[in-house]
Structure formats: C-alpha cells, structure tokens
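Here the complex is missing a single protein chain, while all its other protein chains stay put.
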Amino acid sequence: MSQGFRHILETFENQYPDRDYTIEIICPEFTSVCPKTRQPDFGTITILYSPDKLCVELKSLKFYLQAYRDVGIFYEHVTNRILDDLVAVLQPRWMKVIADFRPRGGITTRVTAQYRAEHP
Amino acid sequence: MSQGFRHILETFENQYPDRDYTIEIICPEFTSVCPKTRQPDFGTITILYSPDKLCVELKSLKFYLQAYRDVGIFYEHVTNRILDDLVAVLQPRWMKVIADFRPRGGITTRVTAQYRAEHP
Amino acid sequence: MSQGFRHILETFENQYPDRDYTIEIICPEFTSVCPKTRQPDFGTITILYSPDKLCVELKSLKFYLQAYRDVGIFYEHVTNRILDDLVAVLQPRWMKVIADFRPRGGITTRVTAQYRAEHP
Amino acid sequence: MSQGFRHILETFENQYPDRDYTIEIICPEFTSVCPKTRQPDFGTITILYSPDKLCVELKSLKFYLQAYRDVGIFYEHVTNRILDDLVAVLQPRWMKVIADFRPRGGITTRVTAQYRAEHP
Amino acid sequence: MSQGFRHILETFENQYPDRDYTIEIICPEFTSVCPKTRQPDFGTITILYSPDKLCVELKSLKFYLQAYRDVGIFYEHVTNRILDDLVAVLQPRWMKVIADFRPRGGITTRVTAQYRAEHP
Amino acid sequence: MSQGFRHILETFENQYPDRDYTIEIICPEFTSVCPKTRQPDFGTITILYSPDKLCVELKSLKFYLQAYRDVGIFYEHVTNRILDDLVAVLQPRWMKVIADFRPRGGITTRVTAQYRAEHP
Amino acid sequence: MSQGFRHILETFENQYPDRDYTIEIICPEFTSVCPKTRQPDFGTITILYSPDKLCVELKSLKFYLQAYRDVGIFYEHVTNRILDDLVAVLQPRWMKVIADFRPRGGITTRVTAQYRAEHP
Amino acid sequence: MSQGFRHILETFENQYPDRDYTIEIICPEFTSVCPKTRQPDFGTITILYSPDKLCVELKSLKFYLQAYRDVGIFYEHVTNRILDDLVAVLQPRWMKVIADFRPRGGITTRVTAQYRAEHP
Amino acid sequence: MSQGFRHILETFENQYPDRDYTIEIICPEFTSVCPKTRQPDFGTITILYSPDKLCVELKSLKFYLQAYRDVGIFYEHVTNRILDDLVAVLQPRWMKVIADFRPRGGITTRVTAQYRAEHP
Partner (left out) sequence: MSQGFRHILETFENQYPDRDYTIEIICPEFTSVCPKTRQPDFGTITILYSPDKLCVELKSLKFYLQAYRDVGIFYEHVTNRILDDLVAVLQPRWMKVIADFRPRGGITTRVTAQYRAEHP
C-alpha cells in the first residue's frame, strides 16, 4: 500500500545540482481519518529537504497530500509514509518531515522523521 | 537564460575592501509567475553578503527584481538564479539568498541558498 | 438538498427554558469542497445562540459538520445552510453563524449570517 | 437532582448590605463527565454577583464545584444548575455564570447565563 | 475605461436573498503600476458587502484583481473603480472597499470608499 | 471593630478644593489572613477618589493597609471596611475600592465597592 | 511665508467626486529645524482627508514635506501650516493633520489640527 | 509660593488662533522631593491643551519642571500647581494635567486635574 | 573626504582604562542624502565599543552625525566611514557600527561593520 499515492508526485529538474541548498514547505491543511474511530484528523505537515537531481512540483504535492483525505492511518505512520514516498521520488540529499496534529481527547501530538542519503 | 537580467545590476566600488563587513537587504515586494499555471506568485527576498571589491547599487537591484514580474519560474530556481547573478556581478566574499513565498493551495514555501568564495 | 444533513443533528431538552442564556461553539476543523474546482476548502465555524426548548448535542454537531467533507458548496451558502439547519432543528431565540475560510489564490474570506425569532 | 449539591454551599453574613458592590470569582479547575461518552470534560467557571444578605464562602464553593467530578452532565445544564444553586442559597441582587469548556472532538464551547432579582 | 475589467467578474446566485448577511474578502496580493513613474505598487484590498441577488465568485475576483497588474492608476482611483465595478455587477445592499498600499518615498497610504443601495 | 485601624490614617489639607480632580492609588502588597483557615491571603487594593477638603497621606495609608497583616477577615468585608474607613476620614466627593485577590484552592476573586457623597 | 512651499503641491482630478471617501497618508520621515536652537527635529506626519474635486499627488507631497528640512519652525505652527497649505490647494471636504515629534530634552509632543468645509 | 516657578515659563504667539487644535506634551523625567521624608519622588507629567493666544515654549517648560527637583511637595499639590501655573501663563481654552508617580512603599499614584475656560 | 567631519568628534579621558567595559549608543535620527537621486535617506545608527584611553563625548557625536544631513553618500560607505572616524579618534579596543535604513523602493537595508585593535 505504501506506493499507493507515490505516482501523484511530480518532479522537475533541479537546475542547480552543484549547490547544497534547502527547501522548506509548510502544509497546514492536512486531513486524514483515524484508523480506529474513522473520525477525521487535522494537522500541519512541514517538509524540509536539500534536492539532488529533482525538486517536488508543489501542485502535485498538494494533490498527493489531499489523497490522504479518506485514508485511515495513524499519525506515526502517515509521517513516515510521506517521508518514504518523497525520498523514493526525489532522492534528496536529506529530508525531514514534521507532522503536528490538532488535539484529540485533550492531547496534541507531533511526529518527526528524517532521512540522509548514504553517499552525499 | 540565466544571464537574462544580470546586465540590469549596477555596482559601485566598495571603498572599504580591507574590512569584512555585512550588508542585509530585504525586498518584500517580489512577484513572478508560476511556470505551470501562469498565475502570479508573491514573496519576500532577503539577501545577505560581505562585499569584496563591489557593492550592489540598490535602485538597480530593485529594477533587477522587478524584471521577474512577468517571468514564469519555479521558487527553487529563482532563488538560485538571483544568487548566481549577484555572485557573478559582485564577486562577494560570501552571500545568502532567502526566498519566502506566500501560500498557494494552502502551502507556504521558503528556499535558502548560499555561496562562499573559495579563496577569501 | 438543504435538508440533506439536518437529520444528523440531535438535540436534548433545554432544562432551563425560562432563562435567556447564550451558548458559543467554535469548530476550527471544518472542511468542504469548492463547487467549481473540486479542491478541498478549510475553515473555522463559530456558532452563537440562545436556546428555547432545545440544545444541540455537540457530538451530533460534529458529525453534522463532518458531513460536508465531500460536499461541493460555496462559502456563502454553507454558512447560511448551517444557520438554516440549526434554526430548523433547534428553533432558538436567536442564532449567529460565522465562517472563516483559509486563503485560496491569496484571498481570505469570512461570511457572517444571523437569525432572530419573530415572537421571542 | 438540581438540589443535589446545594447543601455543600456555605454562606457568611454580608456585613455591608446597604451597599451595592460586586464580587467576581474565577475557578479554572472545573471537571465533570460527558453524559453520553462518560469521558471527563474540563473548563473554567466564572461567577459574578452583587450580594444582598449573604456571601458565598469560597472553600465551600470549591467543594461544591469539586462535587461535579463524577457527574455526567451537559455543559449547558451545569452552567444553569450552578447559577440556580447559587441564586437559591445566596439570593443575590444579580448573578452571572460563564463556563468555558476545553475542546472536545475539535469543538470549543462557552455557555453564559444570568439572573437578576425582581425587586432589587 | 472604467468598464475595462468588469466583464471578468463572475457571479453566482445568492441562495439566501431573504437574509441580510455579510461577506468579508481580504486580498493581500494586489499590484498595479504608478501612473507617473510606471513603477509597480503593492497593496492589500479588503472588500465587505451584503449580497442581494448575486455573490461574487472568488476565482473570478482573483482574476479581476490580477488584471490591474500592468495598469497605471492612482491609489485613490483604483479603490473607487473596484467599488464601482463590484457594485455594478453585484448590486449589493451595501459595500465597502479598503486599500492599504505599501510605502513609497517613505509614505504609506490607505483609501476607504463605501456604497449603500438607495432602496434596500 | 470597623473603626479598629481608622486612627492610623493621616490626612493633609487639599490646597485645591475648588477643583474637581481625581487621585488613583494602587497597593499591590496587601496581605491579610483567611478567617476560616488562618492561611495568609494576598491581593492588590486599588483606590480612586476625588478629594474635598482632605487628601490621604500615603505613608499612613501604607501603615493602615499593613495593619491587616494578622487580621482574619473575608475578602468581601475587607474591601468594604477599607472603603468605610477612607470615606469616614476623608469625606471625599466620591471613592471606589477594588480588591483583587490571588488564587486560593484554584479560585481567584475580585471585589469592587463604591461611595458617592450625597450633596456634592 | 505661509505660502512658501504651497506651489510644490501638485494635484490630480478626483474622478469620483460624487462619493464621500477617505484618504489616510502617513509620513514617518519628517524633519525640520528648531527655531530657537537650530537643532534638527524629527517626527511623523499623518494626514486624513475626504477629497472634493482634487487629490494630492503623493510624490509632490513628499517634496513638499522635504522642503521643511532646513526650515526653523515650531511644532505647533508646522502642523497648522501643513493643514493650511493642503486645504488651500485641495479644498477638501474635511482634513485632519497629526504631528508626532520625537523627544527633545526628555519631552515628547503631539499636535493635532482639523478643518471642515463650511458648505459640504 | 504657588507663583514660585511661573516666571520660568516662556510663551510664543499662537499663529493659528482661529483654529481649535490640541497639543499633547509628555515629560517622563519629572522628579521632586517628598515633603515628609525628604526622599526623591519620580514621575511622568502629561499635559494636554488647546491654545488661545499663546503656546508654551518647550525648553522653558523643561526648565520649569526641572525647578521642582529640590522642592518638597505632595503629588496631589504638584499636579494642581503645574495646572495653575500653565493656565495663568497661557490662558488656554482647556487644559488637562496627568501625573503618574512611581511606587513608594509599594504604592503607585496617579493624579488628574483639568481646566476649562469659562467663555470659550 | 573621509576626514571631513572627524574634527567634530570630541573625547574625554576614560578614567577606568584598566577595565574592559562596553558602551552602546543608539541614534534613531540619522539622515543623509542618496548620492544618485539627491533624495533624503533616514536610518538608525547603533554604535558599540570598548574604550581604551578615550570615550566619545555624546553631544559632539550628535553634531558629528548631524553633519551628514546634506551629504550624498551610499549606506555601505557611511557605515564604514562612521566606524573609521570613531576608530581614528577614540582608538577603542573594539567597535561595531550597525546602520538600519528605512525602505526605499520597497527595499530595507542593514549594514554592519566591525573593528578590533591588533594588540589589545
């Protein structure tokens, strides 16, 4: 299932591959569904990365994140799955995904996951 | 195309080349066009550098940045292209360009790129 | 169509009908779909009312608002429709609905609608 | 049931009955139980009143509010019930009770109720 | 010239014409050109109105405001012209347009104009 | 007992009795003792008045307020007693006393009392 | 002397004379000279008006205010003189000028003057 | 003694006597001496007035306020005395003096006095 | 020209040369003239230094900075020139000059330059 939405992500060629630079993307409109209660969850997804040969096209990223709208998935898993999909498609030098979820039962949650290429 | 607007940039002689000092320039009125949708984008460009022989003349920098008004270009590329153009014209000791773009489809983006002279 | 979700709303008897009092409910996790682009919209719904014989049960209100998750509807209409449904079900002495939507194409919108019973 | 905890409230004689003055009491540590889900609710109760012959003793008020810890009751009703109990025991010239509840299912609620003596 | 962009504005039927309600729209990405220096100006346009038979469709409003991107026009006139165009197309019960422009030559400007229908 | 500390208050002649002016005094270091638990209470006393023939001397006011340090007295009564003592000694045109007490058992209290001369 | 700089002010025709609207202009870079000590003074000039037949052109207003750079004049008089000049040139329906000067000798000053046309 | 420092105040002719305008002066560096303890007091004096034929010259006002540096005087009296002196010298249409004194013995004081000309 | 205003700076003997201490001076009223457009520029100059044998006398520093009022000079150069002049006159152990200029053409600039004595 992990490859489910990966095909939605589009890329464009990084015209500056010789430079080590950083891209930060903040998406405060993420929503998915709790796998236990089927109730909607709401959160903010923040993505930081240094591109190698490819950059993620932002409109396709929006559609990729919208694809989770009806998916039942735990906070912890969705954070890692977004990281896995973006790493697979972009092959970045490094990437970090931070997911901040709104309170449920009085409890707020943040999940952070990171990737670093082996031969940078 | 990368040299496209470079000629707009004017310089003046740095009268204090023996001193390592820092210039920070904030331009909150940057606008270009999305290369996919042809819709206008808006952002803030921040430039930090230490001059060597030349400083950038600010009015020419304003005209240089205004030149992107009708250009279709990705956020990631415009940040690097501004850095490349300024580095080519000024040959600074180091330079950093930060581009903060306003939300599109609920998504906010910041791109940061840096240059450091090899023999400073 | 306006009665579409009205049946989801549950009520409980107002045990204090002799008193004129105020209930304010804030729902920052509202999402629906743009009727033109089919893209998701996000917003905060605020409801103020003075109950007569009935109060809205909050869990059913949550389900009622969640029902809009896949509905294509304009901001202006959804605000009035929520007001109409709640007025029809609760017959409150007065009610106000405020909807604050997140930016789309750089544009932020707030819609405010009010109801007052004729013979209070 | 409405008289359930009323006996916990203690009073002391208002030594200044000839003067119209105001007492404001804020209790940010209120907790009760949702009558539908049996989950705990948390909120802040604010009480304003002008005493006539009696003032409420604050330690007994604390015990009175603590008595709701295991009671399943709607927000709307607990607000009015606190008002009714305090009015019955104190016979104040006027009184206002405001209850602010923390988010449940992403929804925040405030209930406000007031009393004014008929022959002041 | 005043009708120049009016045709870009699209409307949809107000499904709640019997109710007097308010719509507030904030557009922080407005840009036009100074009629004297041909330099770009930047500002925020805020529109408030109560619809009668028609509401403005927001995507068309975005395109309408983008149409000023290359127009040389004074701050004072563009504010009134936006008001005139929206009033002509929507025939609202009342409307207010506020334009806040960024500093030029160290000077910041805000223009506010209002319309009220004669027989509401 | 109400006259207990009144003798501590000293006055000086108001040299400007023909003018209606206002004096505001804030004393954030008030402490007394709870009459039930013998625990110390802490609060801020604010006094506003328009003098007639006399002004209160501030050092004596400080000693007067310090006299409550070991007195067991309810919040409601101490506020009124300070007002009574100051009115008796100063015969002001009007006076207001506001007492803000720090939380006890999680409960915060403010008491407000006012006086206005009958023939001003 | 009062007409001294009036000729610098340029106007353009108000294309919307049938509408009563408001223009607010803030100029935080005003400097003149103290008439007693010949030391420079610094302040912020705020102008509010409703135009009749004419609007002030902002670049000419900037040059007009810059003309005071070497003029020795009291705060009180410069505020009124700016008002007189703008009223003479624009014949507005009403106008207000507020001048906030930076501290001198530890003293900060604000002067506010207003004009209203007699037959509006 | 009340005329003691009045001679220090200098005036200049109000060149705009036909206009009713307002001058606000803030002096945060006032210091005098407590008449009982001979300890220094510190405060901020705020003066608001509408001039008739005369304005107060600010440097002389600074010297006038400095003259209180070694004077033993109650807060209440110094506020009224400053008002009396300025009214006598300027004959303003109206004037207000507000004196905010720093804490003494934990007590903060503000005194406010006003004057209005009888035949304005 | 760099020595142009240096003679205005006066010094006094540092009576504590055995101690390494810091002096910070903030001058928010700096104005000079753009060397290209002859338009006035406005900014804040901040000076930090550790004195050796001499301290700068503040009134002379004020006159020194006022001398730039009619000088056409780039932001980058004036910052370094102030640093050079103060270093030449004071021979401090170290010094830092920060110049923050107000926006021109929508662009804000900060220049920072530093000096450190070679044998401290």
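In this document, chain identifiers A, B, C, D, E, F, G, H and I correspond to the written order of the chains, with residue numbering beginning at 1 in each.
What we mean here is this: a residue touches a chain if its C-beta (ideal position, glycine included) is under 8 Å from a C-beta of that chain, and two chains touch if they have at least 3 such contacts.
All figures in this text were calculated on a predicted structure; none of them were measured in a lab.
Enquirer: When the whole complex is taken into account, which chains on show are touched by the absent chain?
Expert: In the entire complex, chains touched by the missing one are G, H, I.
Enquirer: Touching the hidden chain in the complete assembly: which of H:T31, H:T46, H:S60 or H:T108 does that?
Expert: With H:T31, H:T46, H:S60 or H:T108 as choices, the missing chain is touched by H:T31.
Enquirer: Considering the entire assembly, which residues of chain G contact the chain that has been omitted?
Expert: 39, 42, 102-106
Enquirer: Determine and list the chain I residues touching the chain excluded from the picture.
Expert: 12, 14-16, 19-29, 51, 55, 57-59, 61-62
Enquirer: When the complex is taken as a whole, what residues of chain H touch the one chain not shown?
Expert: Against the left-out chain, chain H lists 28-29, 31, 39-40, 42, 66, 69, 102.
Following the convention adopted for this analysis, only the chains that are shown with their structure count from here on.
Enquirer: Between A-D and B-E, name the chain pair that shares the greater number of C-beta pairs in contact.
Expert: B-E
Enquirer: So, comparing C-alpha centroids, which chain is the farthest one from chain B?
Expert: So the farthest one, by centre of C-alpha atoms, is F.
Enquirer: Can you spot which of A-B, E-I or A-D is a repeat of the D-F interface, where more than half the contact pairs line up?
Expert: It is A-B that repeats the D-F interface.
Enquirer: Once you find the CA centre of chain B and the CA centre of chain G, what distance in Å lies between them?
Expert: Distance between chain centres: 37 Å.
Enquirer: Averaging over Cα atoms per chain, report the distance between chain C and chain E in Å.
Expert: From the centre of chain C to the centre of chain E is 28 Å.
Enquirer: Find every residue in chain I that makes contact with two or more other chains and list them.
Expert: Residues 39, 42, 102, 104-106 of chain I each touch two or more of the other chains.
Enquirer: Write out all the pairs of touching chains, ordered by chain label.
Expert: Contacting pairs: A-B, A-C, A-D, B-C, B-E, B-I, C-D, C-E, D-F, E-G, E-I, F-H, G-H, G-I.
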